[in-house]
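All protein chains of the complex are present and in place, except for one that has been dropped.
When the chains are written out, they are named A, B and C in that same order, and each has its own residue count from 1.
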Amino acid sequence: MSGHCVHVIRVISFLLLFKSSFCLYEDQIGKFDWRQRFIGKLKFSVLDSKSNVKKIFVATEENVVAALSMKTGELTWRQVLEKGPQGEIKFMHADSEVITVSGNGPFIVRGWNLANGYSHFEWNSFNDADEPHENVLWTYHHGKLYKVVMLDSQQVARIISYNVRSGGQLAAYTVNIPGFSRKCKAIGINLVCLSNNGELKGVTVVNSQFFNLDVSAETKGANCDLLSVDSSSDLPVLAIGCKQSKLLVAIKDNTFKALSETVPISAGVSVTQHVSGTHLIVLSKQIDGVIKVNGKVLETDQPVEDIQSSFQSSSPFSDIETSNSLCTLRRDRSVYCQILLSTVDHSIIFAQTSSKIMWTREEALANIISVELVDLPVSDIEAAIEKEFDNKEAPVDIGVPSGFVGMFLRRLTSQLLQLKSLLLTVVSLGESVEKNGLEVDLVRDEFGLHKLIVAVTSVGKLYGIDNLSGNVVWQKYLGEMETYKSIDKPVVSFYVQRTSRHLPYPAQCFILGKHKASDESMVYTFNPINGQPIGDGLHRLGYRAVQSLLLHFVDDQFLKGVLLLDSKGGLHVHPESQTALVSEHAKSIFFFTANSESGLLVGYTLAHSSLEKLVASEVWRIQLSHKITGLMSKSPLERVHSQGRVLGDRSVLYKYINPNLVAVMTQAEDPIHKNVLSIYLIDVVSGSIVFSIVHKRATEPIHLVHSENWIVYTYFSDKSRRTEIGALELYEGKTQSNTSAFSSVASFDSPIVERQAFILPAGIEAMKETITEKGITSKHILVGLNSGGILEIPWMFLDPRRPLGDIREEGVIPYMPELPLPAESIINYNQTLHRVRAIHTAPSGLESTCLVFIYGLDLFYTRVAPSKTFDVLKEDFDYLLITAVLVGLSVAAYATKRLAQRKALKQAWK
Amino acid sequence: MASSGSRSNNRRYKWALDFNYKSKQERSVDVPSPPGYNPALGQVYTETSKESDPNHLIIKKSWDLALGPLKQVSSFKMIEGSHSASQKFVYFLGNILSVGLALFKCQSMGLLPSHTSDWLAFVEPQIRMEYSGGGLLLT
Amino acid sequence: MFNSVMNREKCIFVTLFSYLFIIGFVQCSESDYDGPMSITLYHALNLDSEPHWESRGHMTVQNAASGYVTSHQSPLDVESTRRLKVLSDKDSFYRLKAVVKTSQGREVNFLTFVKACALVESQLKDYLTVSVDHEGSVVGVSQSTALSSCASAATEKLPSNFLTTVEFKPIEQGPVPDTASYIQKLEREREARERGETKDNRSFLAKYWMYIIPIVLFVVLSGASNPEGAGPAR
Partner (left out) sequence: MELYIVNFSMVLASFLSFVSSYEINEVIGAPDNYVIEGKVFPPEAVNDNSNWQAETTVLLKGGHQMGFIREDGSFVISNVPSGSYVVEVFNPNYMYEPVRVEINSKGKFRARRVNYIQTSQVIQVPYPLKMKPMSHARYFQVREQWRATDFLFNPMVLMMVLPLLLVMVLPRLMNDPETRKEMEQLNNLAKYDMPEMSEVITTFFATGDKQKQKSIKSAKKSKQGSSNN
């Protein structure tokens, strides 16, 4: 019991330590941080017309079930289901409650409360052994859930009906559909299949009535697909989509009815009920970034003028993928429709015909794959000052004479401007509340805290987000470009080639992706401040790049080149004008590629390049025997301030800081040891394995952080059934072999490796270390937990030199296997973040402060100060008190002086 | 010594004159002296008279205090006589001892930057000789 | 069995003189791979981007488990020495290819390099580090030289034989949370405190005499000195 006590005391003392390292006050909520919640790409949607608070029920590709407010588009409620195929939503239906079918294997049927998203019921539907998991269709009709299992081998469909609430099986039967292809859809109460010879077959799942249709000749033989359009109304409509157009087919009274007109493939089609048993068909399509909506009565083909409208916004719209509409008849017998559109760039648009766009949701942001925080350009005033010191820029203003007088004049004008802005800020201090509504200028602040988040999403849409407000400043959809894949994850190469510190040149970013239609690579170079293309903009390269590298030097325009290695081993630099410049530095540039599947790592040198042609020649080769599942190099921005560590005897243990060190993880499924995780530390210049370590029975999730002279990784230990954190620290020894320079090629003795493991009583989704400008501030590790919190752990807690016995070194806390999880260290407090994909950290202008952007299904931005904000006054600094004290002291000094004088005088008279 | 003292006295005299408002003496400098009058004697007199002036005393005392450490240095030269060598040696030894004691105390308190760790903050980061990049193959 | 291998820091230290068959005893006692494994070495002494491989020698790891390594390296002829010097003068790389053939007949190629000048500087004395994974298969071979600097470019004479040291570097065992000793430590602390609680029943004086005595002394002395000091004043 008293052992427990000690434990508790220890925990408390650690909590105190934690507390001192991180603090957020309750009144700081939302001051430095913001959260945005997303749902992902739309998959199913139902416009609710019945409830008094109008909602849209959606199910998405991200396995999210949610209700959106029709008025604002905000989330009324949201339930995030299991990750991956486990939670994939197969079917959604909403009337008296929202019903979803998710999973793959055993299917989970869940019912949700319409108003608040509480769970109503949950049951499982298992497949028989002979039933495939992938070809199962679902449909709902009058309280019954129908499961249609396509049995390919027997050319039959097995239909099982369930009581939707209890999961009780009501009936099961099979229908023969000979000659059907796998192109089948369940629409309403019908199962519809398109055969390869262009025949449409339908069967009613309720009573197995068959009907079919020989669709028009144009769809025959062509590569056509069956698309379900809208089954929410009593008239199910489906479309047969072929190359350019789609043919609409309605099912009425167990017969197919092909509509006379074909519509373009990129048009959104939805059907709603209209007056006196007729139906309205609403078509929406994107033309030159504008959405045009028109409609007609399905039965009579008569156009409905009322709903003809066009919508546009500041950024052009992309092609429409799905649409859903709800039309109502006004008292004056005019029709208006509410349309929910989902576009190919994952936006969700909600509009009202003959009115305007109500709201849009940028759901591509639920799938950010790469992020950079870009410095903003300086304000006009500061630009003027900078111009003053920039001699090259002197003859820009023709009106102002150059030379001594000109300089003087320029100085005067810039200082006048400064004075003016100062006055303005003083004046506006009182009325700043009014200004809040307006957009803040995108200019750099004095502490470098205001930046622009440039995010690349998996769908190929780019966003510029103001880091202080979270507003999307610009967006750009690169329709032709798609992402690369690396270890089954979408990736692009995204670099900042030039920051905004080089006036008059604008900042420039670089994205390397793939061309959708061909095998070639594509590059988009753009200004990150406004998203506008620079130079060639989006262009094809003519070869397929397999790896890229941002060079470390700039050309005369302060632009860093990007080296590209193509699939044939050729080497290119982008822009090509830098070829000669690169060849000058060729001796010091090394390059490596890693093949995840084969485990082969190859290193190249540029040393054999000439002025005209860059050549990558192979110099080293490592063959790992298992699949590479992770590769982590250090942040190129990283700076290490302290070169060593002070030991108890006041000697120095020098850190082994190798900028070329890369941590490579491999995972093997070993029959004896099961899931073996190996970590190799490889110097990618010399190609030597500096250190390697193995963990047996270690499984996913595995995350790794690599910084300074240490590596921290996490894995799930199958043996102990807990999440463990391993920490490695590399030291050169008590002396430095070369105090001035670090060369990987020069041979060295293996570094001393300290190691330790800890237990984290939580699951981990993502991990990242903090980074600051000069590397003086101590490092913390941000850990995205599966609870939705982001935990900040001081690196001190993961120090492998934490002693089990007495403390001998300064700043080392005794070893404790289990790391504490204090609530104070959750930097996002109660702002739960689902499915954290990655954490991006960037230095600010303040050494103490690190900017943190967390992305996944939700976005969260905040800033952390691992060693507290030692370089700025605390924001709760009491200016009033200090002024009062100063004034008081001066008054007191003056008064006592007078008193003393008087006393002296009195004394003299005595 | 004496000459420098009189010079300083002279200066002091002029300086003191301004503040003590001895206007008669001031004028007497401008006006040619009567025969047989020695201005130097008058100076000596005024000086002695001023010795009693508390203000002057304070200033002098302060100067003594300020010059104290400097005088100590020169006092080394003033050691004279038959035992001067040993005296000088002892003086030297005493100083060494006190400095040594101070150093020892500082060392024992760990105030002296005598370990490599004390200079760690000045160790420059190593210059990077090679640059590398790349990663997993993009497919 | 496996653990014992992994705990060993440096496995094999065998110095191999070319043209001689030297059999060295290897400390490494056990490993997962058994049967002979051969490493054939090729080097490229050309300046071009494409290496022109020439045979340098081969070594046989008779049984890494028992740890016998035999080696045979052909000496550098005059022409090769000259070319190596050219490489060194041009500050180019000396490239080495190691073909590892396992007992199952699987062949794996490894490439590695050193600065040619460093090799010349170290008088052809080099090290080959063979990294081995948890299953015992070779994952990397890397070469390093005895001297890493290229300070004095001019070297008069080169020996004709390579002096190679082969070092086996096994993968190390990952750390596990040290719960056992932590629990023991807690237990010890608890016991110590329990003992301490019973022991520390000394009187107040017994515990704090070192603080009390100086205070008392000071008080006594200051009280005593006053009248004595005052005496002569009167």
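Keep this in mind: a residue touches a chain if its C-beta (ideal position, glycine included) is under 8 Å from a C-beta of that chain, and two chains touch if they have at least 3 such contacts.
Being a predicted model, the structure only gives us computed values, none of them experimental.
Visitor: Looking beyond the chains shown, say which of A:D225, A:E299, A:D445 or A:E818 touches the absent one.
Guide: Checking each option in A:D225, A:E299, A:D445 or A:E818, the one touching the absent chain turns out to be A:E818.
Visitor: With the missing chain put back, one of A:F121, A:W359, A:Y505 or A:Y543 would touch it. Which one?
Guide: Checking each option in A:F121, A:W359, A:Y505 or A:Y543, the one touching the absent chain turns out to be A:F121.
Visitor: Out of A:E82, A:E584 or A:E669, point to the residue that touches the absent chain in the complete complex.
Guide: Per the contact definition at the top, the residue touching the missing chain is A:E82.
Visitor: For review purposes, identify every residue of chain C that touches the missing chain, sorted by number.
Guide: 177, 179, 182-183, 226, 228-233
Visitor: For the chain that got dropped from the picture, name the residues of chain A it touches.
Guide: On the chain A side, contact with the omitted chain comes from 19, 23-28, 77, 79-83, 86-87, 103, 105-106, 108, 110, 113, 116-124, 126-127, 165-169, 701, 716, 720-723, 759, 761, 763, 786-788, 817-818, 823-824, 826, 829-832, 876.
By our rule, only the chains that are shown with their structure count from here on.
Visitor: How many angstrom lie between the CA centroids of chain A and chain B, rounded to a whole number?
Guide: Spacing between the chain centres: roughly 68 Å.
Visitor: So how far apart, in whole Å, are chain A and chain C when each is placed at the average of its C-alpha atoms?
Guide: A distance of 41 Å separates the two centres.
Visitor: Counting in whole Å, what is the centre-to-centre distance of chain B and chain C, each centre being its mean C-alpha position?
Guide: So the centre of chain B lies 59 Å away from the centre of chain C.
Visitor: Which parts of chain A, given as residue numbers and ranges, touch two or more other chains?
Guide: Expected reply: 743, 745-746.
Visitor: How about chain A: which of its residues touch chain C in the complex?
Guide: The touching residues are 2-3, 6-7, 587, 603, 605, 607-608, 615, 617-626, 668, 670, 673, 676-680, 682, 686-689, 691-696, 698, 717, 720, 724, 726-727, 743, 745-748, 750, 753, 755-759, 800, 804-805, 815-818.
Visitor: Touching residues of chain A toward chain B in the complex: what are they?
Guide: 484-487, 491, 493, 512, 545-552, 563, 565, 585, 588-596, 628, 631, 633, 639-644, 646-647, 650-652, 657, 659-660, 684-685, 736, 738-746
Visitor: Going by the contact rule set out above, which residues of chain C touch chain A in the complex?
Guide: 6, 48-51, 91-93, 95, 108-115, 118, 127, 129, 131, 133-135, 137-140, 142, 144-146, 148-149, 169, 171-179, 181-182, 185-187, 189-190, 193-194
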